[in-house]
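Apart from one protein chain that is not included, each protein chain of the complex appears where it belongs.
Each chain carries a letter (A, B and C) given by its place in the written order, and its residues are counted from 1.
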Amino acid sequence: MTRISREQLAARIAADIPEGSYVNLGIGAPTLVADFLPDGREVILHTENGMLGMGAAPGAGDVDPDLINAGKQAVTALPGAAYFHHADSFGMMRGGHLDVCVLGAFQVSQAGDLANWSTGAPDAIPAVGGAMDLAIGAKQVFVMTDLLTRSGESKLVASCTYPLTGVGCVTRVYTDHAVFDVSADGFAVRETFGATVEELERLTGLTFNAGR
Amino acid sequence: MTRISREQLAARIAADIPEGSYVNLGIGAPTLVADFLPDGREVILHTENGMLGMGAAPGAGDVDPDLINAGKQAVTALPGAAYFHHADSFGMMRGGHLDVCVLGAFQVSQAGDLANWSTGAPDAIPAVGGAMDLAIGAKQVFVMTDLLTRSGESKLVASCTYPLTGVGCVTRVYTDHAVFDVSADGFAVRETFGATVEELERLTGLTFNAGR
Amino acid sequence: MIDKTVMDAASAVAGIPDGATVMIGGFGRAGQPVELIDALITQGATDLVIVNNNAGNGDTGLAALLAAGRVRKIVCSFPRQSDSWVFDDLYRSGRIELELVPQGNLAERIRAAGAGIGAFFSPTGVGTSLADGKENRIIDGREYVLEYPIKADYALISALRGDRWGNLVYRETARNFGPIMATAAAITVVQVDEIVPVGSLDPETVVTPGIFVDRVVAVGSRSWLRDGEFVGGVDLEGRPVDAGVPA
Partner (left out) sequence: MIDKTVMDAASAVAGIPDGATVMIGGFGRAGQPVELIDALITQGATDLVIVNNNAGNGDTGLAALLAAGRVRKIVCSFPRQSDSWVFDDLYRSGRIELELVPQGNLAERIRAAGAGIGAFFSPTGVGTSLADGKENRIIDGREYVLEYPIKADYALISALRGDRWGNLVYRETARNFGPIMATAAAITVVQVDEIVPVGSLDPETVVTPGIFVDRVVAVGSRSWLRDGEFVGGVDLEGRPVDAGVPA
């Protein structure tokens, strides 16, 4: 069965982000998407710690401790950037002004529920950050994830067993096997990277619409 | 019976505003208070349309249409001023950050209720502006008013008959006859400008504490 | 390339439909987007609901829009001014609806719409007629009234400078409602004195980031700064300088 790499997946997501979009890329793998936005396409990146117009990572010698992203990694500011405080930044998110956010996931349910902040393990240190704000705030919530966990369980589920991040919030799920839209009657296969719908159903234990 | 002029009253109020205070002077007579703040005493004036550090009126030739106070009169900005938008400005007021505001009044009740935005006349055009926000927001609400209306009725009342601006919000009333504190059991005469407490009681029809 | 600039004020206000709710920036004349309002009058949309702090000054700008009979209802805090004769006449003759909102509640309700807040408890107006019929609650010993967001289909605002991304800076107290109205409208239209290249506004000083802005049009110096002269404003006493003849 054909799978695509994390970089290919990032490129696939980047291709779906039109010029002029305001986009928040979640901590971790979603950050990769920025590297695959085509040259010359102006997409404005938001980082919830207080900036629009975030640029790429600086050279190792140019790290500025005051200029970081939500993952606390060093970044740069593009010409046209703007800084703002946390209440303004999260007002922007909660108020529905971001076009797209791309988030990782532990689980996504057929109803579009997202679980990505806690596995509910009793000894885990809980940490939610801005995940819940992004989940309910962006106009489109894209999830970027492997279809299966390392132990082979499907991250697409009938209903989430992990603690929820947001209810009915996910628009589309980009996985290493296929792209799924969350539709009124469950996941619709939008595009596969080689697998058949039957194979995807076998892997996930779910029933899919063939999609468009 | 001794009365003081509006200018004397403004000076009297100015004398009670300590250095370092953040002060909002309401539209109309309260604006006069600024002219009587002693030279060298740093008092920072707030205007609710979006500035701290408001200065005096400009020369007639230096009027700047973008730089006005809440009464829409031309003003200046002192060194150390700051501009901000309306939500921030009223957050500052509502959040209790102003030390003093000075407001005009139609009526003030013994309980500290203020009526200063509407006489309730059926053909009047209602307009409230920031009066209600100032009334409930400042740490101390000073009222500056004549004790009596032109027709001789007391503006200090047992309870307001005009529409309220705020409930139990007035700290002190500066009138042309005397200064009154709003206390737990009604008005207390704090200082008179010649009248006796008995004369004030006759004018207002109220019973006062002699004050401190 | 992102380019939110439009050629002229007519393009800036294109598409505003009859019946739209339109926020109009400004406090009195300061920050009032007169050129956009003039274009809106020409454009012809009617039956509008207008959100503004006031209800027009003199015979220009918002007052002219009212005089043209385009406004069904106005939401504001302070309609009555020395030069609000246009509104006064409409109101007294029952030809315009008024929703009077305390100024801070007006500002916070606009901000709430932009920030995705469903409703909030405000201490302003408690116990007054402007809180009649609203939900009250005592929180931590203090009484509050529940206020809901005010959102709009369009916002028309004025700023000093903008770039093609829509980043804005304002001038002095003309900032007033611009930054919050920009967040609360589906489509935000901005007139600026000057459009500057992307990157020339210091990111530390941008007041409205472009995410809140849809269209930007340069109008040059605003009407009451024409030829460097102050026209159409108020004098030191707040009286209109070139009031013209009351309607």
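Just so it is clear, contacts are C-beta pairs under 8 Å (C-beta built on N, C-alpha and C of every residue); 3 or more make two chains touch, one makes a residue touch a chain.
Note that the coordinates shown come from a computational prediction; the quantities given were computed from them, not determined experimentally.
J.: For the chain not shown, which residue from B:G61, B:P79, B:P122 or B:G152 touches it across the whole complex?
T.: Residue touching the chain left out of view: B:P79.
J.: In the full complex, which of C:F27, C:Y144 or C:F212 touches the chain missing from this view?
T.: Once the missing chain is taken into account, the touching residue is C:Y144.
J.: Given the contact definition stated above, which residue among A:R6, A:H85, A:K139 or A:R202 touches the chain not shown here?
T.: Touching the chain that is not displayed is residue A:H85.
J.: Write down which of B:I27, B:I68 or B:M92 is the residue touching the left-out chain.
T.: B:M92
J.: Taking the full complex into account, what residues of chain C touch the chain not shown?
T.: 108, 112, 115-123, 137, 139-140, 142, 144, 148, 169-172, 202-205
J.: List the chain B residues touching the unshown chain?
T.: Listed in rising order, the touching residues are 19-20, 22, 40, 42, 44, 46, 51-53, 77-84, 87, 90-98, 137.
J.: By the contact criterion defined above, which parts of chain A meet the unshown chain? Give residue numbers in ascending order.
T.: Residues 47-51, 57-58, 60, 63-69, 71-74, 77, 83-87, 89-91, 93-94, 113, 123-133, 136-137, 163-167 of chain A touch the chain absent from view.
Basically, only the chains that are shown with their structure count from here on.
J.: Looking at C-alpha means, what's the farthest chain from chain B?
T.: The chain lying farthest from chain B is A.
J.: Report, in whole Å, the distance between the mean C-alpha point of chain B and the mean C-alpha point of chain C.
T.: 28
J.: With centres defined as the mean C-alpha position, give me the chain A-chain B separation in Å.
T.: Spacing between the chain centres: roughly 54 Å.
J.: Please tell me the distance, in whole Å, between the geometric centres of chain A and chain C computed from their C-alpha atoms.
T.: So the centre of chain A lies 36 Å away from the centre of chain C.
J.: Residues of chain C touching 2+ other chains?
T.: In chain C, 111 touch at least two other chains.
J.: Where in chain B do residues touch two or more of the other chains?
T.: Within chain B, no residue contacts more than one other chain.
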